[in-house]
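The other protein chains are all here in position, but one chain of the complex has been omitted.
Each chain gets a letter, A, B and C, in the order it is written, and its residues are counted from 1.
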Amino acid sequence: MALTLMEGNEAIAWGALAAGCRFFAGYPITPATTIYNAMLYRLPPAGGICLQGEDEIASIGFCLGASMAGHKVMTATSGPGISLYSEQISFAVGSEIPIVIVDVQRLGPSTGSATKGADGDIQFLQWGSSGGQPVIVLAPVDVRDCIVLTMQAFNLAERFRCPVFVATNKEIAMTRETVDLDALDLPAVESRSMAAPDGAFEPFAGSAASPVPDFLPIGGRRIVRQTSSTHGPDGYITTDPDLIAATQERLTRKITSRPEAFIYCDYLETPGARTLVITYGVTARAARDAVDRSKRQGAPSSLLVLKTLWPVPERLLRAKAADYERIVVIEMNLGQYVREIERLLAPRDIAFYGQMNGELITPSRIAEVIAHG
Amino acid sequence: MALTLMEGNEAIAWGALAAGCRFFAGYPITPATTIYNAMLYRLPPAGGICLQGEDEIASIGFCLGASMAGHKVMTATSGPGISLYSEQISFAVGSEIPIVIVDVQRLGPSTGSATKGADGDIQFLQWGSSGGQPVIVLAPVDVRDCIVLTMQAFNLAERFRCPVFVATNKEIAMTRETVDLDALDLPAVESRSMAAPDGAFEPFAGSAASPVPDFLPIGGRRIVRQTSSTHGPDGYITTDPDLIAATQERLTRKITSRPEAFIYCDYLETPGARTLVITYGVTARAARDAVDRSKRQGAPSSLLVLKTLWPVPERLLRAKAADYERIVVIEMNLGQYVREIERLLAPRDIAFYGQMNGELITPSRIAEVIAHG
Amino acid sequence: MALTLMEGNEAIAWGALAAGCRFFAGYPITPATTIYNAMLYRLPPAGGICLQGEDEIASIGFCLGASMAGHKVMTATSGPGISLYSEQISFAVGSEIPIVIVDVQRLGPSTGSATKGADGDIQFLQWGSSGGQPVIVLAPVDVRDCIVLTMQAFNLAERFRCPVFVATNKEIAMTRETVDLDALDLPAVESRSMAAPDGAFEPFAGSAASPVPDFLPIGGRRIVRQTSSTHGPDGYITTDPDLIAATQERLTRKITSRPEAFIYCDYLETPGARTLVITYGVTARAARDAVDRSKRQGAPSSLLVLKTLWPVPERLLRAKAADYERIVVIEMNLGQYVREIERLLAPRDIAFYGQMNGELITPSRIAEVIAHG
Partner (left out) sequence: MALTLMEGNEAIAWGALAAGCRFFAGYPITPATTIYNAMLYRLPPAGGICLQGEDEIASIGFCLGASMAGHKVMTATSGPGISLYSEQISFAVGSEIPIVIVDVQRLGPSTGSATKGADGDIQFLQWGSSGGQPVIVLAPVDVRDCIVLTMQAFNLAERFRCPVFVATNKEIAMTRETVDLDALDLPAVESRSMAAPDGAFEPFAGSAASPVPDFLPIGGRRIVRQTSSTHGPDGYITTDPDLIAATQERLTRKITSRPEAFIYCDYLETPGARTLVITYGVTARAARDAVDRSKRQGAPSSLLVLKTLWPVPERLLRAKAADYERIVVIEMNLGQYVREIERLLAPRDIAFYGQMNGELITPSRIAEVIAHG
């Protein structure tokens, strides 16, 4: 047993290292800075590089360059920084560059409150760059999740050659918890599929076996074409509508075609429950308490904690919800993910409680919503 | 009669001038640049200022400064530029600064294809900044709309002290059409509600009459507090959860509480139609043709062209859709606004056709979707 | 009589307006900021534009663009800002763009002391950009000079199509003095020599009459070629050694061939004096006192206050120095301009006193140097 006391941000750094991350670049912003600090402390001894860029734009640029050179990379920021990443997130999507981006959410809009949590970026992470292609967003609940989901985020980024977001929150990031590192069930580490260095190579070609192109690093013997412009499988700019459509379709399909392969969630089923509470992030912890109370109070409810937010686990949500009369969605914002649940479950009655005032949602508030809507 | 031949971008400049815009700053990007050119040609003779910033970030910064000083302002860019605006869009939302932002959409992701159209930013415009507060997005179909909706965009920005987007598209922007300027039914020009220069003044206080605070320009006799941080009605930073919640609620309510006041749409009802086609933007033009054909082919359909995309005109959509057996949604992307329609109309069967390959969707393709799904 | 109390920075703004300046861009830095403030207050009512750029680089860029468009322009900063201007100063030199650049010197090196004066940039202003072509540097002593020399700086910038520096100092900039504006003998305002808008036009061609090319604004009917690369008279890039040499020679000759046309200085001759004190800037004021004292103490000295520092008024210095046995140079730095005087007057014995500790040099200190070296 190896009990360690660490905050969520340290746990993310721990997970990144365990997943093989060897490059980190970022620009300080509360409450994400301690990820940078932890990486600065841990990466160089592990043979990696940790760097502060001139600004957020330079920082994510360094990461994308390092990823194109073959490294596993991560950056971390908060809402204002995700804004500044936006253009290059779109580049990572379109040019299929693996990267893990941690968003330690804080209260917005704008610079807002640096030391107050919120889950205000849940739609932003999916839709926050031009084009609208799907991305992957994972949401940890606690320190253990910070470790495991960060590792999964690296695996998914490598597996699908895409940006993967870890949507955490000031309250998780800066809360220290005890974790037994030996007892963790860590996922196996995956790496991007490499092309043969000598054969024919098209940098953006899917195959029969997979919509994800094989990878070769820039800087090697073979020229690897890379462009932010609309391109065909060979990496040359194209205006051919069929090639363009095929690429758009491939970018979508690779993320969305087998979502069940990476649905992370906790489902706490309560016998006899007629209400299903759906939530995610730090709010899940209060929701667990509230669901416990609901049992004791004779109005049992179940709890579904989503840890894969995007792509929306549609089948899971429909399946779980089918067993309940009533759905209650709780979010630390003014109603973002509930829109997706409405989309899937309408016209069923869906109760929503959202709060974005810098405070955690309390178990008693949730219990109240469970009881009375 | 004053027949004028102009492209959509010139029409936006024309509308901006007519609405009282006296400040424009931007950074060149195809296909938005001709808006800048037109403003450069027209603004200075009208006593206004037209400026190219060092980059997109500086450009929108100039606009927000000028707006805080009391001017009606506009900027224009395309997807990559909206990305770079993201952080300051959030500032405009949170600090309630009127601005009209034109997004001349082009094919993404990333730099994509500068001279190919798309409607790939429809979710991005709503969700593309941290915090998730609502914004207003209008979508013109043709040159006439470019004039009229740009004027409405200014009116709404002033009325609600918020950013308003005009979501256009390379195909509208760069197509010249004849327009009879004398025959246009132009909206009355509105301006922001000014506080008395001498009374008590709270820069972020709603009133009984309106959730929108009265405005005073910076630089006048009274100190006007302005901050990108979480603030109360007096403009001072606050951590009081009740004050924060009240502001968040007000930011939402001012935009969403009376959506019917600014629903722009065209509804082409066909007697006997059992299918309703819903679309927006340049695709509406092909959809009109397709609906015409559907009549001639004995399977009549109606057409709803949305010109207010955000906030979603929920009541309108539900009311119109109620009369039809089948809903067909057509978009020049891979499926963005259809998610909102699903959210509202699920579990009804909604056929979707999306295309994002640099080409316009043809009437015959739409007619096919109408006929066969 | 119109007695006005103004500080040196306001006087510079006053002079700029009087000289026809209609564009100012800058970035705040103590002790130059009040020039920006004064221009912001005065330029717009005069039909001009006053602008803060995103940073120093953007600010001087705006100025050069406005100058190329035909306006008289000024910017103001302190040492760290001159550093950031360096690349574009070289552009102004090589592309012959008129601009007045005010350097309100403060104590360096680096950010140093924002509120302490020094004359530490005297060599920097001449040599602070790549290439080594000559520039013009004027140095005011008091509020009256700030007005008159700023006007002369504009005249010289226009006459020679070149950057002209006004080298002032925190102590002049922020000291208020009474000045009788009506009594000032203001120079006539000059403007750059315009080419005929319709004839043959070479943007970088000297003529028999003048080494300074005629000017046409960019944006007019004729295309005006402008480049930061090595170019011939026609403005096209060239690698022809003769054309390059001719341009280099012309850039030098236009500034240095008739220096007596713009030698500004005060010469206080004391009968019987055997010592000549040479100084410039705010130190001249203490030197006047010291020279007065020297008379009363029976060891009379004369005083030469240089107000044109670059190009070095070589003939003047040699002529004046010829009459004295001893030369004393006083500078508010560690010995910069004294190098030029050594170059001209060596091997004569030249006493030097320099001080750069944030304090003014006192009359008694100078008197001591006069008396004892």
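Here, a contact is a pair of C-beta atoms (placed from the backbone, for glycine too) under 8 Å apart; a residue touches a chain by one contact, two chains touch by 3 or more.
Owing to the predicted nature of the structure, the values given are computational and were not obtained by experimental measurement.
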{"item": "Missing chain: touched chains present in the view", "value": "A, C"}
{"item": "Omitted-chain contact residue, chosen from C:F124, C:F204 or C:F262", "value": "C:F124"}
{"item": "Selected from C:A46, C:A245 or C:A322 as touching the chain missing from the view", "value": "C:A245"}
{"item": "Option from C:A2, C:A188, C:A261 or C:A346 whose C-beta touches the chain left out", "value": "C:A346"}
{"item": "Selected residue (touches chain absent from view) among C:G8, C:G61 or C:G79", "value": "C:G79"}
{"item": "Among C:K116, C:R144, C:R192 or C:K320, the residue in touch with the chain that has been omitted", "value": "C:K116"}
{"item": "For chain C, the residues touching the chain missing from this view", "value": "78-80, 82-84, 86-87, 89-91, 93-95, 107-113, 116, 118, 120-124, 126-133, 228-230, 239, 241-242, 244-245, 248, 251-252, 333-334, 336, 339, 342-347, 355-359"}
{"item": "Missing-partner contacts on chain A, residue numbers", "value": "49, 51, 53-55, 57-58, 61"}
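Methods note: only the chains that are shown with their structure count from here on.
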{"item": "Chain contact graph, described as a line, ring, star, complete graph or other shape", "value": "line"}
{"item": "Euclidean distance of C-alpha centroids - chain B vs chain C, Å", "value": "50"}
{"item": "Chain A-chain B separation of Cα centroids, rounded to whole Å", "value": "29"}
{"item": "Residues within chain A bordering two or more other chains", "value": "none"}
